[in-house]
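Here the complex is missing one protein chain, while the rest keep their positions.
And then chain A:
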Amino acid sequence: MINSLFPNVDWPKMWDATLETLYMTSVSTLLTFVLGLALGLLLFLTSPHQAWANKFANWLTGAAVNIFRSIPFIILIILLIPLTKLLVGTMRGPNAAFPALVIGAAPFYARMVLIGLREIDKGVLEAAKSMGAKTWTIIWKVLLPESMPALVSGITVTCIALVGYTAMAGIIGAGGLGTLAFLDGFQRSREDVTLVATVLILVVVFIIQWIGDIITSKIDKR
């Protein structure tokens, strides 16, 4: 039945591509979370009146974030080919996509982290200071927990963007559902392959959004 509806779909191959997409998305989301959080905290803490207030550091971080956020992802992949070869040693396979995915997504996430941190009530930060808290204590026990719903909904959005980025990373041979839809589906005029790959990507996106929403509402005690 299923085979007659989608005659050209190679199901084991489709499944492998799905796993590749999930692998690339989850690892790059994790790395983006760490790097983006660090950049976002740096942007926040170096801004005026904050613990590490420093005009130059703030300008430099802000400039780096804006530049990498502005480069279209497809161009970023090409620009990063030398760096990828240096870091991963190859241009083939899912691992080769990570440098471009993380460098493309982390500045995007850093901006969302900054927005989340700025929403924290200044009075709460003042209260922590008045209790004699060190800056690191404030980071771990005030800044991160108090902005957690924003950090989680931000990483959900970023994760979904990364699903799209992994599809584009197909042009450097990264694999996954995007590559399958483009090479096996579009270029060989097999519409059923494109359709199935698209539906699978949609399912992945919906599941990510669903999980993100559940976590956000669970941790928000406001």
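Everything that follows uses one rule, which is that a residue touches a chain if its C-beta (ideal position, glycine included) is under 8 Å from a C-beta of that chain, and two chains touch if they have at least 3 such contacts; residues count from 1.
Following the convention adopted for this analysis, contacts and distances are computed from a predicted model.
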- Note on the structure: According to its UniProt record, the missing chain among "NADPH--hemoprotein reductase", "Methionine ABC transporter ATP-binding protein", "Chemotaxis protein CheW" or "Acyl--CoA ligase" is "Methionine ABC transporter ATP-binding protein"
- Given A:5, A:34, A:79 or A:124, the residue that touches the chain left out of view is A:124
- Query: Considering the entire assembly, which residues of chain A contact the chain that has been omitted?
  - Reply: 121, 123-124, 126-134, 137, 141-142, 145-146, 148, 219, 221-222
